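Left out: one protein chain. Kept in place: all the others.
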Amino acid sequence: MADKPKVAFYWCASCGGCEEAVVDLAEDILKVVEAVDIALWPVALDFKLKDVQAWEPGEVTVAFINGAVRLSEQEKWVKLLREKCPLVVAFGSCSHLGGIPGLANDKTRQQILANKYLRAPTVDNPNGTLPQPETEIDGYELELPVFYKRANALDQVIDVDYYLPGCAPPPDLIMGAVQAILKGELPPKGSVLAPEKSLCDSCPRKDSKPDKLSIEKFKRLATSIPDPEECFLAQGYLCMGPATRSGCGERCINGNMPCRGCFGPPPGTLDQGAKMLSTICSVGEAETAEAAAAYADSLDDPLGTFYRFSLPVSVLGHSRRKEE
Amino acid sequence: MISLTIDGKTVEVEEGSTILQAAEKAGIQIPTLCYHKAVLPYGACRLCLVELKWSDGTSSIQASCTYPAQEGLVVETASERVLKTRKVMMELLLARCPNVKKVREMAAEMGVKETRFPKKDEDCILCGLCARVCNERMGPGAVNFANRGTEKTVSTPYDRQSPVCMACGACQLVCPVDCVDLSKITPHTLRPIPSEFDEGLGTRPSIYTPFAQAVPNVPVIDSTTCLRLQAGTCGACEAICDANAIVFDQEDTIQELDVGTVIVATGFELFDAGRIARYGYGRLKNVLNSLEFERLSHASGPTGGEILTAEGKPPKSVAIIHCVGSRDENYQEYCSRVCCMYSLKFAHLVKEKTGAEVYNFYIDMRTPGKGYEEFYRRLLHEGVHFIRGKAAEVTDVAESAEEEGKLVVVGEDTLLGTTRRVPVDMVVLSAALTPTKDVDDIARTFSLSCAQGNFFLERHPKLAPVEAASDGLFLAGACQGPKDIPDSVAQGAAAAACALSLMDKGVVVLAPITAEIDPDLCSGCKMCIASCPYEAIEFDEEKGVSVVQEELCKGCGTCVATCPSGVAKQKGFEDVQVFAEMEGMLT
Partner (left out) sequence: MAEGQFEPRIVGFLCQWCSYTGADLAGTSRTEYPPNVTSIRVMCSGRVDPTFVIKALAEGADGVLIAGCHPGDCHYQVGNYKAMRRYPMLLNLLDQFGIERERVRLEWVSASEGNLFAEVVKEFTETVRALGPLNWDAKAPAEVVAG
């Protein structure tokens, strides 16, 4: 047993989908289990904090950490795993980029807590009680993790060796990463374990894209069904493909849904959202300021659309104004 | 070929030629009246008589227009006998038509002052040219000889308007004495072809040289009115042309040329003065725009340079209104630059040719240029009236006896501080210079921008006035802005020089700020292609990537900002360079 390398899975602010992704390996999971021992997997196995604290450094080869880091608890765990494991892989969009939880970064903590505990229609909280990190009740000292100012991607808290992108990462990408680790055939540290070109490169609808694309008006998925073969942008549906790394196997495209950008930006792009905004506006048809404003206003939520997965790592998305 | 001697000169002509044709070839003039190249010779007038000298010493008098040239013939065209006989023929003509101008002129030329024969008073000399041309060349045969002997005339059947006459006017054209009244021959309304160059003030035939400076300077045939092309008749021009240069079956051809430089010199159009209804252009007679007046006053124009009203008389007073459509926030805001000078020229011409009173209604007198201010002063001395004020209207409604039958120009005289009503015989509207109607199409074809007034935009108003923004494209003349002839010529020379220097270099110099796309990172999303203003980016189908054509790239960087993968870069303006500048500014 000592011969099989050990791996750890941990989850921070996440939905559990990345755990599902591991399970989705289906038959391949047997290959994984054959090859490695799982030393930590909170969703499935009952290892405790003290077990992890007792690991020898290097005993567990790699930690796959998913989820954004928003709580002091999560910070503590990821720092511990970093200390113990020679390799840390940010697993999934939330740890790679901040992910869906990262969308909260355009609100202040006060706003979030108020929404949840004070203002929600189903909340009955006449005293305005809010969760506190330390509370004394009946002589007992209770601790809650601290809720940080903003959601963070994993590499904003610890040093990360590799990134497995995707919400969730596709099974073949996971298998590839595991095998590469086992064989010791890894690219340079800091790499994202997916191709470098954006999604359009491998998109099955690439041929239907006209050379001179232009978008007159946005079409909404809520009110129309896209043609199953034509490029989404050419039809007027907002597809994040041009600003998103490829490697996902176009599962969404093949399901007749435009890309939402979960693999994050290709290398060379500082800010996925700003680039997508630039490109989607450049191919608009407005010839006057009024028409340009109408085009802009017809997209309800540019922040949520363009930064759906990448807000915490974006230029403006991981901090706020000083007075907050 | 036949060789014969005329007046001592030997001349060779083709078999079938007449003596008259041989004389023409030898450069010898023989008077004729009933001869015309477009129809067969008839021998009616008998003026072309010549003396044939036979080898046996005798001689005969024959009509040279019908007598065939023969080998060895000896002809005298001005011998004593010929001249005497010709004079008698002239007397006969003079007797029939003593009051016809042409006959009297020819008689005087020949020295015939009186006729011994009893006089009639006919207009027509019975040369038959009208009948011959109508039957032989045009076809309908609406006009013919009628009656015989002393009753012989030329007329239509039953002396009525002929239904077969096609109103071509050939009979009137060939008549040597101008006695054809078309209204007696045809029931149709005559529609003369207006001359485009003369702004419709004059007419032109179907075959015409557009204007004296036309390039190429050869006649063209208007296929919409040419009888040969429309009705299969006439073809007189082809018969007359000695150079055999008339080709009726020419078709339009479209030529494609591959060029690297283009000079756009598409000129200007005159503002339609009819848009300012209160000036009466197009409604009142004797209101002309500047181009029309230019043709009227020009020696090569429809009146030979005589300034005449629509009634055919010289005007006694003329008003010239400046700034029609220029310097006007309702039409063109700009000054058209040339109108003050040409308006002054018109004033001077009117004064010189007719001595009429001239009133120039102006706002400011703009006379920059060599000798221009001096010319203005000269006109002040010539007694031209200058009224400073924009003319309000031109009306034919008289408010006093002296305004009856005249055009009245109503305007404010700002120097006198009063409104004036000036009755004149003719009004000239100095209309604005505007871009041509097709300026938007031209701009789109060549990717030119249009700026103030919708004229083409030069690359730099001071430093590059004849270059357009795009390389290889040049501007010259009024299409770039209103200007006069010296400035247009200067611009034309400058544009040609720029074009030549570009071509001479042999290499194209590119600014090193072009965009480039890394094919290893490009996903072929084509967003850059959609945003390039110059279509300088191509899609490589094989590799599935977008490629910048460097020689077409102008270095604007739009594709770089558009590229959603950050793969397109602009040399000299890369993101990292901009970020470094920002860092320098903000820290």
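We just call them A and B in the order they show up, numbering each chain from 1.
By our rule, a contact is a pair of C-beta atoms (placed from the backbone, for glycine too) under 8 Å apart; a residue touches a chain by one contact, two chains touch by 3 or more.
Keep in mind it's a predicted model, so treat the numbers as computed, not measured.
Every shown chain touched by the omitted chain in the complete complex is listed here: A, B. Note that of B:S183, B:S449 or B:Q549, the residue touching the chain absent from this view is B:S449. Interface residues of chain A facing the missing partner chain: 69, 72, 75, 106, 109, 132-133, 146, 148-150, 152, 156-157, 270-271, 273-275, 277-278, 280-282, 284, 286-289, 292-293, 295-297, 299, 301-303, 306, 315-317, 319-323. Contact residues of chain B toward the unshown chain are 447, 449-451, 457, 460-461, 469, 513, 531, 533-534, 554-558, 560-562, 570, 573, 575, 578-579, 581-583, 585-587.
Going forward, only the chains that are shown with their structure count from here on.
Across the complex, chain B meets chain A through its residues 520-527, 529-531, 539, 544, 558, 561-567, 575.
Residues of chain A touching chain B in their complex: 196-201, 206, 209-214, 241-243, 246, 265-270, 275-276, 278-279, 282-283.
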